[in-house]
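One structure is given here, and the rest of the page talks about it.
== chain A ==
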Amino acid sequence: MIEISWPLLLTQIITFLIAMIIVWKLFWGPLTRMMQERSRKISGDIQRAESGRRKIEMLEAEYHRRIAEIEEEARKALNAAVHQGNLAREQIIQEAREESQRILEKNREYLAQERKKVIGELRGQLTDISLIAVEKLIGQGLEQSVQQRLMAEFLHEIKGWDKAG
Partner candidate 1 sequence: MSAVPESVEFHLPFDSSILMSALTVGLIALVSWVGTRKLSMIPRGGQNFLEWILGIIYQFADDMIGPQARRYYPLFAMLFFFILVSNLMGLIPGLFSSTSRLSTTVGLAMVVFFSTHYFGIKERGIGAYIKHWFGPVPVWLKPFMFLIELIGELARPLSLSFRLFGNILAKEILLGVLCMLVVIFLPSGNIIQQVLALVPLILRPLIILLGILVSIIQAFVFMILAMVYIGGAVQAQEGH
Partner candidate 2 sequence: MADRNPALIRQLWQASMAGIMLAACIFVGTGIGVWLDRWLGTRPWLTIGFMLLGIVAGFYNVFKIVSALNNPRRLK
């Protein structure tokens, strides 16, 4: 146990070295290469996943941005349409109001004209009738000048009606 036997020692060294070479070549070497390969692959995969994730995030942001844009546009278009509609409504109402106003005016004018006409006619008739009545009442023909004066007075009075009416 304590003593060292040199042949034994050499045999042990050779056993160890040969075993190391054989076991490494046959088993551990391929395994180690596979481990390294895998760690390389995993780091590559992680990198790729990372870049993929970043790309997806970018796309998502882009997508959100686009949606927001579209929404904004739609809202603007809607607002514009509503505004336009309001304008159109206003215009139509305005036009209608103006139209009705015009019709009213026209009618009013027409009425006034009619009235004037009627009053004119009535006045003529009244003058004749009153002259006849006065002639009848007096029974005699008045002098032309008196007739004329009376006429003027009467007419003046009727004008006063006209103004009052």
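These made the cut because all candidates are chains of the complex that A comes from, given by their letters.
What we mean here is this: a residue touches a chain if its C-beta (ideal position, glycine included) is under 8 Å from a C-beta of that chain, and two chains touch if they have at least 3 such contacts; residues count from 1.
Computed from a predicted structure; not experimentally measured.
Although all of 1 or 2 belong to the complex, chain A touches just one of them, candidate 1. Contact residues of chain A toward candidate 1 in the complex are 1-5, 8-13, 15-17, 19-24, 26-32, 34-35, 37-38, 41.
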